[in-house]
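Inspection log for the structure reproduced underneath, given as structure tokens.
Missing here is one protein chain; the remaining ones are kept as they sit in the complex.
Per-chain numbering from 1; labels A, B and C assigned in written order.
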């Protein structure tokens, strides 16, 4: 059975409508670009980089508000000290493998130099999860130039998922994982806002994998579909990036980011001790002058007592983004003869049918 | 159908064994005491206070490690600045209604004065959720003396649940809520540790209520069982207290506390903006000399890479503690002719049966 | 020599101009009210409560942005979970003694009930430092009614300092301390903003007390002026509240609050382990609709790269507010025959003269 998104299997998560592409790019202005490095010679490489541009302008010169939350800190996202203190995103957001943080960091610095931005930050946001089980990590295959290429590849519209970009070599709940995305529309005070989520999913155990409470992972035992990476020593992690056009201030985006953990938890995530579960959120509603360029700004904010529907949207879109990563990723052969199986979609459909879930349309 | 705990309906949450009483008191030394104030004259009062003693000794003179996490900050837990900075619990933990924080705080100060403790802190831990929909809040019915009484009532063994103590007037997912507890045993490196959880559950919408993915809340619509408190203006909240005998340091207990949010989320909690979702965790494994009494201590800690099974235990016990609050609470009449219905257990059983959940034994 | 403010001794701290009253009330709309409880029968009481109203309106119905910082957490400020998460001040800020937190909390809840505010929070901000060395703490002398009285006493203009309100029984650097206030004007992008600071100073050792680097404390040895409270067991603490009319968002106010620690440190504060050094900041520039009353707001903010002059103002005003507490407090007799001496102002003048500080005008 061909790889397809969860929704195309006939299963909906939650009650809210999706945006047009059911992707983070449904938030107007957000663009995503991948560079995938997958080759067998001279070393087996299954790695890459994915870049998210928060809005249509030059993010270095036109910032937007952001916030973050750490469920479990066994991972790296650079740029968090700035984000936490100033509540500003002033860099593209890059997702890559653990070994590649340095090269991708240098790549974003180079891009800032080349962009001729008037601001002079050089504090880019680089997030990682560990692809060194399938890919030859010590090859240090991702180079700064790949970041420039990924920036060039950035586009609106549908987002490639699965074994692509930073997600190329990732493993999720002991199945093949990688990049996944989803979106939701949420109505607050008669206005419709979009929440888009993208994940680089490399976390989780099969035992814990659930679909709306159905213990899918246990129903797909390892004697049927072999597991990979049995003991998650130093590996595992998920990066979740949330975009919205709702007018939220930094402290509100921090709260929004934390809600990703509830969606993650419903799919079976736990913030395992070996995992870096780090969440970012940004809003495109207020575009701020670059550092050194402005004085006083009027910014729009949503009253705090109205944000709950946005939290619902984050939870639903996070769940579905993880499932999209699982459903779209293909079985992959890696270094040292290793293999990571994709979740079998026909078996998944059967399991759901047998449970008679109310959310299942088939 | 008589009120009974979830497990007695034939439904298990998760895979881990419970402790003897399936209660926070399964962690040796932990005691719980309630004072329930429920009367109709001269004002309708549905309130009270619940006290948790972390270990068998005098907590003011013999401290233990603790940590906290805030999922949503629309609530009060006093004593958090001390706990966050010093990682020590040096006070009983009291749960009560929002209006009663002051009186309960004074009650714990009085108790410390009366105890003759050598330490001189007077920074007690008082946590609240809002019972002012059913109870006449402005009566300020809970007095400092009730705290002294609750301390006297503290005992090991089974813990009363539902409309009792601080949980007397609470509402959970638009059904009657209150106090609930549960426990799990978790094996780490061949040693068995106990995780006990107690909740004062006053949060949540019916729409979001789920039992292992089954949308129970939607299957019990308000034309069948009327809802209460339709718009959660300034109300809602859940306090979750986690006890363990695993040897965890303060930073590890902080991580443990955060995992309560995953269990909460699986039942349908969201950290709604109107909610104070605040979690505390403490460990009885290291008993520390009181402030001013010691110099250097040898303390035991679990390696960080081993704590994941404890996280599973927190999630399972949190889910079941919330369900025990829902299942044990009885329908309650409150002020202004208000009524809050308990979740109908026979209907709940039917719903589960129809879903054929693997966790259901009936 | 009569008690007088530091500036009236001829000593300036820093370079910025003060506001009209050199007080927190120089921020338009801010009011301060004290209730002082000082009597010798039947018990010796040296305690009280001070209330700060952030703006001219009803703070429960019209909120403003706020933030906090904890230098050392051995103290209590209630309401911080809400403030940290929502960045809103929706309560008067009360300063009192450690034993009185409960009563003052209840007092502010009563005040909210009486105010008929449409919002329903009951999460007031009560901050404490420990006055139990001079005052008979266990008398629990401050009652909820004193808070109502302090609210009535709130006024603009000059603020009483020293042994007054919450500061009545406080001790600072082993001299008599209490309430102190100061303000500074700071120019940002051609606009003048006011920073006002009020402290309840009950912290510090004499050895560490410095005035712009002059080791004043060591030059006033205990054989000359006896110290009190030699070993600070469980005592000591300082609460610092910062008001400004600069348009700062919550994350910016958090940064502003942290700068109080730099001013504190210059006077000799250290955030000693026995001390609760907790700082609050709020801005009157944006008045927000109460919870439940609004939808989307346009709020004004200062660009982050412009806030440095405000930090200078916080540091200077914090230093001077602490010195004003020291200079204005009078020698006080307390329980058990204890006496706490005020810092001798003529000796202070002599010391400064001998050092020939550039800031000294005499």
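Definition applied: contacts are C-beta pairs under 8 Å (C-beta built on N, C-alpha and C of every residue); 3 or more make two chains touch, one makes a residue touch a chain.
As the structure is a computational prediction, the values presented were derived from the model and not from experiment.
Remark: the omitted chain is touched by one listed residue; of B:43, B:192, B:303 or B:354 this is B:303. The chain that is not drawn here is touched, among residues A:86, A:175 or A:323, by A:86.
From the options C:36, C:72 or C:181, the residue with contact to the unseen chain in the full assembly is C:72. Which of B:11, B:291, B:323 or B:355 touches the hidden chain is settled by the complete complex: it is B:291.
As for the chain not pictured, it touches subunit C at residues 71-72, 208, 210-215, 218, 233, 255, 258-259, 261-266, 269-274, 304-308, 311-312, 315, 355-358. Residues of subunit B that touch the chain left out of the display are 85-88, 188-189, 191, 247, 249-251, 255, 288-289, 291-306.
Take subunit A: the residues that touch the chain left off the picture are 70, 72-86, 98-99, 101-107, 109-110, 113, 119-123, 130, 132, 137-138, 140, 144, 233-235, 276, 278, 291-292.
Just so it is clear, only the chains that are shown with their structure count from here on.
Just count the C-beta contacts per chain pair and the biggest one is B-C. Innermost chain of the displayed assembly, by C-alpha centre distance to the whole-protein C-alpha centre, is B.
Taking the mean of the C-alpha atoms as each chain's centre, subunit A and subunit C sit 45 Å apart.
Subunit B has its Cα centroid 33 Å from the Cα centroid of subunit A. Multi-chain contact residues of subunit B (touching two or more other chains) are listed as 72, 233.
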